[in-house]
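One protein chain omitted, others in place.
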Amino acid sequence: MLTKTNEPVVQMRGIVKRFPGVVANARVDFDLQPGEIHTILGENGAGKTTLMKILYGLHAADEGEIRLRGKPVSFTSARDAIAQGMGMVHQHFMLVNPFSVADNIILGQPSSRKPLMDDPKLIHQRIRTLSEQYGLIVDPEVEVGKLSVGQQQRVEILKTLYRGAEILILDEPTAVLTPQEVADLLPILHRLTEEGKSIVFISHKLDEVLKVSERITVLRDGEVVGVTPASDVNKADLARMMVGRDVILKVAKEPAQPKEARLQLTDVWVDSDRGLPALRGLNIEVRAGEILGIAGVAGNGQSELEETIAGLRKVKSGQITICDHDTTRSTPRDVGRFGLAHVPSDRYKMGLLPDFSVAENMFLQRIGESPFTQRGVLDWKAIHQQAQGLINAFNVRGATVNTPAASLSGGNAQKMILARELDRKPQVLIAAQPTRGLDVSAIEYVHSQLVEQRDAGLAILLISTELDEILALSDRIAVMYEGEIMGIVDAADADIDDIGLMMTGSKPTNGQTRGTL
Amino acid sequence: MTQEQTEAINTGQTESRNRALWRALGPPVIGAVIGFVIGALLILMAGANVQEAYTAMLRGAFGGSRQITETVLKAAPLLLVGLGLTVAFRARVWNIGGEGQFFVGALIGAVIALNFPDWPRPLLLSIMLLGGVVGGMLWAMLAGVMKIKWGVSEIISTLMFNYIAILLVQYMARGPLQEPGGYLPQSAQFVPEARLPLLFDSRIHAGVILAVILVAVVYGLLWATPLGFRLRMVGSRSSVARYAGVSVEKSILFVMAFSGGLIGLAGIIEVSTQLTRLKGDISGGFGFAGILVALLGRMHPLGVAIASILFAALIIGSESMHVVSGLPNSLADAIQAVIVLSVLAVDALARRRQK
Partner (left out) sequence: MDWSQVLQWGFVIALVTAGIRLAVPVLLAVLGEIITERSGILNLGLEGIMIVGAAGGFMTAYYLETGPLAGLAGSWSAWLGLGAGMLAGMAMGLLMAVLSITLHVDQVIAGVTLVLFGHGLADYFYRLQFSSLTARVTGLEQISIPLLSDIPVLGELLFRYDPTVYLTVFLVFLTWFFLFHTTWGLNIRSIGEHPAATETSGINVNLGRYAATLIGAGLAGLGGATLTVVQLGLFREGITAGRGWIAVALVIFARWRPGLALVGALLFGLADALQFRIQALSQVERGVGTLPYEFLLMLPYLLTLIALLYRRGRRDAPAALGIPYTQDSH
């Protein structure tokens, strides 16, 4: 594609943003040409989202200048940015679930008959017109919480278009989508640029970045390390720019040597918090010395599965056994005793207590056992000693026994949790979203630990919505859709298209007639 | 580890210890100052002399051994309520029903005292105290059960139970337990055997000693036992506690029972020593003031002990102030609340600074 020579619609010059303890953006320059899709690439914590929040008026830059269509601007709120034709689709959707699609779209928009809301019929009509124009079909009257993730994303894009956005910022838009939904999204983006919109695309996934963008700006530790046309680089180049060294794109591991079954779920039915069936007749088995990966789009019962095995959710029917103990009705304490350890998907809601010290966090489950408690009294000396040992063994950086867990970085917090769970000498480990939000070196560390533990004979259930992670680590892959296992395949001969299809709910029929949805 | 490293760590520790001390003591001290300044403004608005009023207050609370005794006697129930609530609040269970638990504890103890006057003194006293504890405990657990069984907010339920308990005691005092032949809504006086022994040849009674001992007990419970650790886990984030195998339901019941028990104990001690009979109005707001004591004491037993003395001094001192300056003694209530509100604000500001 030709390089456009017009004046950039967005120019950011020397942007600096400091947060206590970190410099999120250090003199960042960024240009966006009209009608272009320009990717900002970088790993978690590189400063991509911060930069875009500055552009969108949600953060104020400490230094630097922003020009829109050549004119300097300074936004103090998103309202200013919206008024100037900016629109942002956030990584975590900014939708009010109990509201209708239409109410979400008009939120914050001036009404023609203020203070009353505009006539709903008029609004619905306008939304429908816009939907058809861009191929973003959704019913404006339906409650947003009832839509699928892909549909919710369409609402987000519609929201920006309804507000007259000419410049769209899409923050990790593919993170929550199935491969097929991603494939559907890309043409929509091109259609938008054809209509004259300019798009900033934020991502850390190399394949799609190369596929969708015209230019790529790579950020590392808050600094720009390069700007390049997408056609001039390959995956390895981008990975090197992003991380600053060569990256092993594949986890090294030997074939698994699975032994006896340690975790079995037989026809398990479980309800969600809202009382709807979340697991529907689930059957899985994890053997010693293997990693079983659960693939699937977020919200298809993964968190319920995790909680159910951990004893945190009531089983309606079916049976769960851990190391030959029936744990169908067991408490979290009991499943722990039978050999289950659990690295939870939500680190801050389950995994750690931010205001407790690292030492305290290390023994949450075992605090009442020897040597941490002697004759009914806590032995702080023993607790600190043991904790220090784990901090060293797992290289939890920035931690002393007295550091509050809140001050650890994401990667080190996860190392602390991993240390705690593995130190319990488990027979079975649930690792749910074990690398969510981590930087590349922490991801590498977690991955190598999991493989090492597998080789030492641990049975590991890996639940992840990152398909790449599932493919890299698993020995067998089970695909989950709406609380059911659509199929289980050997990782060695897994076909990504098959898995993608199963993630959207179609069952494989021996590979022969695949593709018929 | 080299010598220098060890030293660095040690000085680091003292520094952080100093800072921790400042963080613990700074806000309450600043809060108290703000509280008294606003109190001074309220006094000025009444057209009274601030210095005169505050001097009277200080003399009334600490001016002599008689005054100090009064202050200590007032501090004891505040301390017991504050300690009980400290344990509940640490688990983030908002027992606001101290007033009701105080009344029920007093009621059960009084029923025992009035019905078994001829029991031997040690037996009668221990059964009375036990009755007070159990009464407060059960009354609080009612709200605990409603919370864990049906998800009813303990804040509102404990409050409703306050009103119900007070009315119940009022009825008992003018009805079934009324002094035979009496006209006032109060029971007969307890026999001397049903009053806690006095100490040091003063009006200080055994209940004061009990309260002081309980400071250590609560401290030990919270920071030296696995149970206390788990309660603090529940308070820090109940979802994590649940994940780590702690029964949040049992923890809620426990802290309800524990706090209700201590508060019920405060109730029966107060009736046994100060009033020596059951009356329709026995508390003088200990259940509520105890909330402020626990908060000002930063939910730490030692802090609660200091806060209970400060608040007792305010209450006792404000009576002298009333006599000298003619100011309503409810000024004490307002100052107490302002102190706590200021502590909350100063605390929040300090946290913001840190971030």
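Some observations on this one:
Letters A and B mark the chains as written, and numbering starts fresh at 1 in each.
Definition applied: contacts are C-beta pairs under 8 Å (C-beta built on N, C-alpha and C of every residue); 3 or more make two chains touch, one makes a residue touch a chain.
Because the structure is predicted, anything quoted here is derived from the model rather than measured.
Contact with the omitted chain, checked across B:Thr86, B:Gln101 or B:Ser157, is made by B:Ser157. From the options B:Thr55, B:Thr69 or B:Gln170, the residue with contact to the chain not on display is B:Gln170. Across the entire complex, the residue among A:Ser111, A:Gln133, A:Ser231 or A:Gln257 in touch with the chain not shown is A:Ser111.
Within the set B:Asn18, B:Gln51 or B:Ser330, the residue that contacts the chain not displayed is B:Ser330.
Looking at chain B, the residues touching the absent chain are 42, 46, 94, 96, 146, 150-153, 155-157, 159-161, 163-164, 167-168, 170-171, 175, 288-289, 291-292, 295, 327-328, 330-338, 340-341, 344-345, 347-349, 351-352. The chain not shown here touches chain A at positions 19, 56, 58-59, 77-83, 88, 90, 92-99, 103, 106-111, 114-117.
The rule we apply is simple: only the chains that are shown with their structure count from here on.
By the touch criterion stated above, chain A contacts chain B in their complex at residues 20, 310, 312, 331-333, 336, 342, 344, 349-356, 360, 364-365, 367-368, 372-373, 376-378, 402. Interface residues of chain B, counted against chain A in their complex, comprise 16, 223-226, 229-230, 232-233, 236-237, 239-240, 242-247, 355.
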